[in-house]
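Handing you this structure, nothing more for now.
With one protein chain removed, the remaining protein chains of the complex are shown where they sit.
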Amino acid sequence: MAEIRSLRDAVAGLVHSGDTVAMEGFTHLIPFAAAHEMIRQRVSDLTLVRMTPDVIYDQLIGMGAARKLVFSWGGNPGVGSLHRFRDAVENGWPRPLELDEHSHAGMANRYVAGASRLPFAVLRGYRGSDLPSRSGTISTVVCPFTGEELAAVAAINPDVTVIHAQRADRDGNVQLWGLVGVQKEAALAASRVLVTVEEIVDDLTPAPGAVVLPSWTVDAVAVAPNGAHPSYAAGYTVRDNGFYQSWDAVSRDRDAFLRWMDENVLEGAR
Amino acid sequence: MAEIRSLRDAVAGLVHSGDTVAMEGFTHLIPFAAAHEMIRQRVSDLTLVRMTPDVIYDQLIGMGAARKLVFSWGGNPGVGSLHRFRDAVENGWPRPLELDEHSHAGMANRYVAGASRLPFAVLRGYRGSDLPSRSGTISTVVCPFTGEELAAVAAINPDVTVIHAQRADRDGNVQLWGLVGVQKEAALAASRVLVTVEEIVDDLTPAPGAVVLPSWTVDAVAVAPNGAHPSYAAGYTVRDNGFYQSWDAVSRDRDAFLRWMDENVLEGAR
Amino acid sequence: MTWTSDELMTVNAARALAGARTCFVGIGLPSAAANLARRTTEPGLVLIYESGTLGSKPSRLPLSIGDGELADTADAVVSVPEIFNYWLQAGRIDVGFLGAAQVDRFANVNTTVVDRGPGRPEGRLPGAGGAPEIAASCGKVLLVLRHSTRNLVRRLDFVTTVGHGDGPGSRARLGLPGAGPVAVITDLGIMRPDPETAELTLTDVHPGTTPEQAVAATGWPLAVAPGLRVTEPPTETELTALRRLAQGAPDA
Partner (left out) sequence: MTWTSDELMTVNAARALAGARTCFVGIGLPSAAANLARRTTEPGLVLIYESGTLGSKPSRLPLSIGDGELADTADAVVSVPEIFNYWLQAGRIDVGFLGAAQVDRFANVNTTVVDRGPGRPEGRLPGAGGAPEIAASCGKVLLVLRHSTRNLVRRLDFVTTVGHGDGPGSRARLGLPGAGPVAVITDLGIMRPDPETAELTLTDVHPGTTPEQAVAATGWPLAVAPGLRVTEPPTETELTALRRLAQGAPDA
């Protein structure tokens, strides 16, 4: 059963240095508040898993929290590059970053296999691509009925998955809606699950398109209003496109980035 | 794009003798009206696919419309046996019935593979069971990452899938909710899709838990109010448990069954 | 109060859910028992039905696993593929609760076909449904069925669902993750796998039943456990709750 905890306690209790951590949310509901708390707590040596690393992992990578990234598209959506990600990959700053790189279809199916507790998933993917040459988690299987060869991808089972949702009830049942992405799969694939929410409510009234994660699949719920900013929570906040655009300049320069993190994230810890 | 047609025209246009037909609905939203129209039109030599044959296939089998049944649980839920199904299997009346028999997990995954246009699906299933000895659609694959042997089941891709839904809009977009079962997968796995609905509405207002099948995935929509009876359509009708109980006596006896079908189903064609 | 033998069976089946958090509920007798448990000893018990409902809280016993009330009262409703892949197969469910047509001494189950002897066609049973994977993946399994030599047989005509296979170590060799059947509750008593041999032995009889009756109604030489217990009679609370649940769903 989920415990309702402060974000600080939830991160301290569930996210440890060296963990494989998935923080999902496909553009929508990205758990920035939790990432900032992880940065403040100096969690390190993480294997970060996420289809679209986005600004959230640019920040974690730039602060040196990650040793490895598992992903499928590492850009600033609609803006351009993730400069901290590039700097880590190209120049090893602030530390080298190992990569395991997939397509979206491959990553999505890796989570599906993880949530289903299967060791792998099958897809029609990667054919003719150079991607398999750089990854140890892409292989092939042969259909026992037709003889067709298909791609196989290894399951992802994070130590901990962190997501942001619109709300939870007092028992810790979690509800999210809008673009639901791959969050259900990421949560069900993990050993531990931390959910930040916009608010706690008495009753989760059914909502169109909503996904419910029952309390018994979640370890901790922490209230973090606007906890997806600059991403958003449909029905609560809107995407701060201006922030995403301004991130390009902030993140281009190492010093500007560190200054920004110091002023906007670490400050909160003092 | 879906055409809105009469049930008679839709069945005549989409369901042909010799077809592999899936009529899904897990207890809820079972497309009885369409089955009765198929019986009236004397569609025959069908391979019928359905996780739970239920009374709907008991009727089709008893009327001699099927040569083969692909299924996972063939009882009258909460009541007992499906007597027409048993009579066909045990005594070949009114004609022999070939079986391809699975577990629910296997059937569900066969539809998933079909909807994904993969030739097979992988699951942890059938271990130690005698079921694989009687089916040509159960095999094994070995995980290329861990070496673990898992079950593989062949995809189901029906010629036509028939489902019942609460409503459609005038463009033929279909909306269903409540227990949504395996209908989305069954529809997306098929070459042709026929949907009966309780009603046509101007706008499909979003509903909690609703599945939408866009018009361009459906061939025909036919209005059939109470078209799931004795099953039900959440929000429109309730399950007629009394009918399911009374079916036991009706279906036990060949003549009583034929009389009932004549009076209640074929009558409608005259 | 007086009670029927089916009530005895159901009350004891419900008691067997003590301590469970989540239960994958088979159709029929298991549903009655799981709902009774939620009404008595385990009010927090999460009921999961293969129709796709997580956390159903029906006020009456559903006739079928797809009755509307199961969905209306659930914490979440998911698709049938999802319930089997993300929830059952993933090993999230503490207890799988199954009915059965034939059970053998190692608690293997047949719900597919029965052999009626030479020259006669096989008798058809409903089939596997969710059982093979429920018995494979749940933390443990409870079986509930009426006690007779027809149901509890020396040798299954068909193995639909593996309990303890051919004895100790079978489940591990087959790669079945859960612990398998821990109790078979009947209208005469309770059988549990012997810790050494994995063979079902009579550990409890219901009030008014003798071990000899149970042995006579079993198709193999049923061992009686040392320290055979007599189950507690149904309490008034249990019977009242069960009868209230059953109202309006006569055959559940």
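Should a chain be cited, it is by its letter among A, B and C, assigned in written order, with residues numbered from 1 in that chain.
Going forward, a residue touches a chain if its C-beta (ideal position, glycine included) is under 8 Å from a C-beta of that chain, and two chains touch if they have at least 3 such contacts.
On a predicted model such as this, the values are computed, not experimentally measured, just so you know.
Participant: Quick one: jot down which shown chains the absent chain touches.
Facilitator: Those shown chains that the absent chain touches are A, B.
Participant: Just to verify: which one of A:13, A:94, A:144 or A:209 makes contact with the chain not shown?
Facilitator: Only one of A:13, A:94, A:144 or A:209 touches the chain omitted from view, namely A:209.
Participant: Touch as defined at the start, partner being the missing chain; which of A:3, A:45 or A:101 qualifies?
Facilitator: Here the residue in touch with the unshown chain is A:101.
Participant: Thinking of the whole complex, not just what is shown, which of A:4, A:142, A:179 or A:258 touches the missing chain?
Facilitator: The missing chain is touched by A:179.
Participant: Among A:6, A:241 or A:264, which residue is in touch with the absent chain?
Facilitator: The single option touching the absent chain is A:241.
Participant: Touching the hidden chain in the complete assembly: which of A:109, A:137 or A:251 does that?
Facilitator: Once the missing chain is taken into account, the touching residue is A:109.
Participant: Of the residues B:11, B:97, B:115 or B:265, I need the one that contacts the missing chain.
Facilitator: B:115
Participant: Can you name the residues of chain A that touch the chain not displayed here?
Facilitator: 26-28, 51-52, 71-75, 77-79, 81-82, 85-86, 89-91, 101-105, 108-109, 111-112, 123-131, 148-149, 178-182, 184-185, 209, 232, 234, 238-239, 241, 244-245
Participant: On chain B, what residues meet the omitted chain?
Facilitator: Given the touch definition above, chain B has residues 112, 115-118, 173, 184-185, 188, 211-212, 214, 216-217 touching the missing chain.
Just so we're on the same page, only the chains that are shown with their structure count from here on.
Participant: Centre-to-centre on C-alpha atoms, which chain is most distant from chain C?
Facilitator: Most distant chain from chain C: A.
Participant: Select, from all pairs of chains, the pair with the highest number of C-beta pairs in contact.
Facilitator: Looking across every pairing, the one with the most contacts is B-C.
Participant: Counting in whole Å, what is the centre-to-centre distance of chain B and chain C, each centre being its mean C-alpha position?
Facilitator: Those two chain centres are 28 Å apart.
Participant: Which chain A residues sit where two or more other chains touch them?
Facilitator: Those would be 116-118.
Participant: Hey, what residues on chain C touch two or more of the other chains?
Facilitator: If we look for residues of chain C contacting two or more partner chains, we find 85, 89.
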